[in-house]
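Removed: one protein chain of the complex. Kept in place: all other protein chains.
Chain naming follows the written order as A, B and C, and within any one chain the residues start at number 1.
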Amino acid sequence: MKKLINHPDTVVRETLEGMALAHPNLIKVHFDPHFIYRADAPITDKVAIISGGGSGHEPMHGGFVGMGMLDAACPGEIFTSPTPDQMLEAAKMVNSGAGVLNIVKNYSGDVMNFEMAAELALSENIKVSNILIDDDVAVKDSLYTQGRRGVGTTVLAEKICGAAAESGYDLTQIANLCRKVNSNGRSMGMALTSCTTPAKGSPTFELGETEIEVGIGIHGEPGRERLSLKSADEITEMLTLSILEDPIYTRTVREWNLETGEWEELTISDPPLKTGDSVLAFVNSMGGTPISELYIIYRKLVEICEKKGIKIIRNLVGAYITSLDMQGCSITLLKLDEELVKFWDAPVKTPSLYW
Amino acid sequence: MKKLINHPDTVVRETLEGMALAHPNLIKVHFDPHFIYRADAPITDKVAIISGGGSGHEPMHGGFVGMGMLDAACPGEIFTSPTPDQMLEAAKMVNSGAGVLNIVKNYSGDVMNFEMAAELALSENIKVSNILIDDDVAVKDSLYTQGRRGVGTTVLAEKICGAAAESGYDLTQIANLCRKVNSNGRSMGMALTSCTTPAKGSPTFELGETEIEVGIGIHGEPGRERLSLKSADEITEMLTLSILEDPIYTRTVREWNLETGEWEELTISDPPLKTGDSVLAFVNSMGGTPISELYIIYRKLVEICEKKGIKIIRNLVGAYITSLDMQGCSITLLKLDEELVKFWDAPVKTPSLYW
Amino acid sequence: MITQKQLLQWLETLVQVFNDHKDYLTELDAAIGDADHGINMSRGFQKVGEKLPTLPDQDLGNMFKTVSMTLISSVGGASGPLYGTFFLKASAIAAGKHQLTDEELGTLLQAGVEGVIQRGKANLGDKTMVDVLTPAVEVYQKAIAQGDTIKEALVKTVATAEQAMKNTIPLMAKKGRASYLGQRSIGHQDPGATSCYLILKTLGETVEG
Partner (left out) sequence: MITQKQLLQWLETLVQVFNDHKDYLTELDAAIGDADHGINMSRGFQKVGEKLPTLPDQDLGNMFKTVSMTLISSVGGASGPLYGTFFLKASAIAAGKHQLTDEELGTLLQAGVEGVIQRGKANLGDKTMVDVLTPAVEVYQKAIAQGDTIKEALVKTVATAEQAMKNTIPLMAKKGRASYLGQRSIGHQDPGATSCYLILKTLGETVEG
């Protein structure tokens, strides 16, 4: 394994140290427990947005802390969910009294840790809503699995909810908005190469010189199927059609009911994308793929969407939710409406998204 | 070779097509000859800034076209200098009458092609200045080589000169500013892995599992020396000391004298960095190295500079001048003064630098 | 009856056990998960080890609460909240006590299992730690009710846990990360079921003396 690190055990801490030094005007870092938070937190009367997850997906989530996006991010060990004490301390630090929205990617570890954090926060009289992101169409059913994983839509939800919080939305409104973004977003990814985690030191899975892994998550786990290497256009077509042809998706999630003060089960159905929809198209590098190749993908994506009558009215092209050094890409399509467009366009000032 | 491309011959064109589709508000792309230019060019009374070079270094240069930075960028084939006709057509497109500054990285191909372009432009009554960037301390002498290569300082010069042009500097002032930025900037890079060009399809050089290449350029050419793998801290120290301990550097360059209308030889000496200097620290990924590792580098860089009495007052951390999928990093230190800080901080609106 | 000393001994041994089985559990997790279960458990019990000197002065309720909080704040992943909840529920049963009757130990384990199920929503057969915990604790309680000594009951418990752990091999995972693999999860032993077995086995050995 060749990486620019000192020791597998110090990667997360040293990354955080570097971030704090590089962006003192935007963020601060709290150590033990670790979390990154807005330099100017808490913001009076503003709902605080917190996210978190295993490390190794940089710039997500820490790179998205700042005005108009996250108030705090809780990084776990590499590819391991962070712990409730991080989330609780972060909530205490950034909560202004208007409550906290936790944006949680749907992995059993993240979900359970954020649920415990919510219970702890609620017991300290912090209003909390946990909203799940589960947008990965590579996972087909929700009955016989943990349900769809949270991938690309997470970044978009963080941006959009962050802007809504900035505009004065209250916790219930933001929770509804976040649920909408999740319902409107669908993603699919693929890998040319496996990533290598510092702890293991060798590729998580082996891919031959002419093989690709399709339907991967973001933790180096194997994907839905292994195929022979294809051209960028063919790969784009495959990913895009997986998203466009994905049927209605229904699952039951557990959410905290702020009024009854109890967990309750909620059944959510996401309608498929359809002709005439306006979307945000997000082409993402898994980390090792250069931006030039993302533009080649984007070019084909535009062509396919045009043919299918889907209008791309916003886009994001770059490395935003990654798997360490993995080569590959993911595509996310998020159906937009006026509300989402407004909050997508709103200013954002974070280390890795800034306008 | 596994890449998200369709064919080695179409990589450059398709990347440009994708860029044009992704950023219609910021840039436009002209094909045959290829160049990227500001969507709102020419800007009345503003000096136009053009750069260019081989492709494969994305986002440089095309990703830096827009308000406050470049007016046009000319991409060559992968790692091959663009041609004078591209530069001439780009100059015609973006020149408002206030003249054109060409920012040229010091490679024989780039230098000669930009010189020819300047001659062609001058013969069409476009005022042109070509300023060289030659900041790579890995190249020791200028007498027995082509002179230092242009690397990381290029990005900083493009940003700073772009802002100066926006503020109303005339061509002579901007040429002077660009020369100053170049004199104030020093860089050093290293590779963990070789890049793979689409045309060759296999790594340009072979590095063992425990070897690194130090003092590399940005074209996959071998570096100054091959060493055994080291920790991030050791690598940071090695690169930083190469820069800090680099003595005065003197060389003769050829510049067009706007008054005499002739090429003239100019001898330039860059003083070394010294205790008490304020700098911009730029930690750059060669393409395949994730941003988390750059922060680990940055953290150590801050520590070393502090010890040496060098004050880092601005920074840039990310993948800005790359070698395709190469894993590795480069460090650039740019000595700052009030003028440079002002123009660094000024707004910029390009696909890949935006504030 | 089981004393605080024995329970402390159990925890102390677990620190060693998870250190020794770090690579083994991680390898199991590499096959159908993300190759970190051993790392997570050993990191967590390492931290528990650091807390050991402070535990003898507390009652069992506070002792298990400390274990719970330590695991919750250091394991992460799916197993952190699950084992954390197990010990949190246990601490409620053990509050104010310095020893447990055989029946109380059963009630404590039972509460722990219920906490895990509440937290993780796994059903029997989903190929998780629940597949070991549920039958093992059931066997313990039945044995004590039948008049077995605690030693006898724990021998049966550990045997049941071992078999249950092996029984996860042919199952298809329906919860946790392994569920994404669908059919491909069949044929591998569940890492969380394995760490559960190790915990119960160590308890048995501690009481055995």
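One rule holds for everything that comes next: contacts are C-beta pairs under 8 Å (C-beta built on N, C-alpha and C of every residue); 3 or more make two chains touch, one makes a residue touch a chain.
These numbers were taken from a predicted model, which means no experiment stands behind them.
For the chain excluded from display, the touched partners among the shown chains of the whole complex are B. In the complete complex, the residue from B:Asn6, B:Ser51, B:Asn113 or B:Thr154 that touches the missing chain is B:Asn113. Screening B:Pro84, B:Gly99 or B:Gly185 against the full complex identifies B:Pro84 as the residue touching the chain left out. Summary of contacts with the chain left out: across B:Thr204, B:Asn284, B:Thr322 or B:Thr350, the touching residue is B:Thr204.
Residues touching the missing chain, restricted to chain B, are 33, 54, 76-77, 79-86, 107-109, 112-113, 115-116, 139, 144-146, 149, 197, 199-200, 204, 217, 219-222, 254 (touch as defined at the top).
The rule we apply is simple: only the chains that are shown with their structure count from here on.
Taken together, the touching pairs link the chains end to end in a line with two free ends. Ranked by how close its mean Cα position lies to the mean of all protein Cα atoms, the top chain is A. Inter-chain spacing, taken between the CA centroids of chain A and chain C, is 32 Å. The distance from the centre of chain B to the centre of chain C, with each centre set as the mean of the Cα atoms, comes to 57 Å.
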